[in-house]
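Every protein chain of the complex appears in place save one, which is left out.
Showing chain A:
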Amino acid sequence: MTPPAEVEEPTKAREGGIPQSRRVVLTRLAVAVLGVLVLMFPMYWMIRTSLASTAELSDLPVPLWPQEWLWRNYVEPWKAYPFARWLTNSVVIAALSVTLTLAINLCAGYAFAKLRFPLRNVLFLLIISTLMVPVQVIMVPQFQIVIDLNLLNSTWGVVLPRLAEAFGLFMARQFFLGIPDELIEAARVDGAGHLRTFFSIVLPLSKPLIAALVIFTFMWRWNEFVWPLIVLTDPNAYTLPVGLQFLISQFSTNFGPLLAMSFLSILPMLLVFAVFQRYFVEGVARTGLK
């Protein structure tokens, strides 16, 4: 049976060779807008609540639009808690993690993809086999190692253990496998050493890989919770997610300031996403299936 909507006046709008009638396009658009509105409502409600007083929030039903704009929900907790400090910690940890993850994974990924050295395949399999180890499985001894290295409450205690994550290495190796051997051999014939070939021929070709690695490492480390929660016990050393969960107990049911701080904590990530969202989407496609 052919739905009548499919045959009447096919428009030029087509993908995969499927004609769509104007009515179908409009129906799809309506469903999309409705779906996005539902998905975005919690975000709107966070911002709306962040500007409300406790009185306004207990006045049922809570009005959909703010009746007053209570900016002190943002100002007062910012002053009362080391929020700027948490922000700085998060930025430092994310920046260090991204830089080191990139350096380690690009080098190792290239070695595992293109260079022959003893035990190469065994080592790669060993590393890849850890791809699915949940952090919670190894956190007890990892915690002990961090204590032994005297890294409790330090930035390095958060950063270093999470560098041992096979995802980036796997991604990098897959990407380098796709670079033709002929290109590398040509550079070698021209007299470039292996390291020189890597740094001046291969790396400049790796911008899509680097973009995807930067974006995902930044996102994962910025949002990371359980590991910083364990390593950072001093409130001054907290990252934003850890600080945020600390604020839950401080504000209890005083939702205005709590949601103001929640919004502030996700704002940097939202800005990064707004600027680079095209790469986020491409990055998932690349890492997910290739």
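Operating definition for what follows: contacts are C-beta pairs under 8 Å (C-beta built on N, C-alpha and C of every residue); 3 or more make two chains touch, one makes a residue touch a chain; residues count from 1.
Basically, contacts and distances are computed from a predicted model.
**Q** Just to verify: the chain that's not displayed, which of "Sugar ABC transporter permease", "Thiol:disulfide interchange protein", "Dihydroxyacetone kinase subunit DhaL" or "Chromosome condensation and segregation factor B" does UniProt list as its protein name?
**A** From the choices "Sugar ABC transporter permease", "Thiol:disulfide interchange protein", "Dihydroxyacetone kinase subunit DhaL" or "Chromosome condensation and segregation factor B", the unshown chain carries the UniProt name "Sugar ABC transporter permease".
**Q** Using the touch definition up top, pick the residue from A:L96, A:M139 or A:A211 that touches the left-out chain.
**A** Considering all chains, including the one not shown, the answer is A:M139.
**Q** Considering the whole complex, not just the chains shown, which residues of chain A touch the missing one?
**A** 1-3, 6, 13-18, 20, 25, 28-29, 31-33, 35-36, 39-40, 42-43, 45-46, 49, 57-58, 60-62, 103-105, 107-108, 110-118, 120, 123, 126-127, 130, 132-145, 160-164, 166, 169, 177, 181, 184-185, 193-195, 198, 219, 222-223, 225-226, 230, 240-242, 244-245, 248, 253, 255, 258-259, 262, 265-266, 269-270, 272-273, 277, 280-281, 284-285, 288-289
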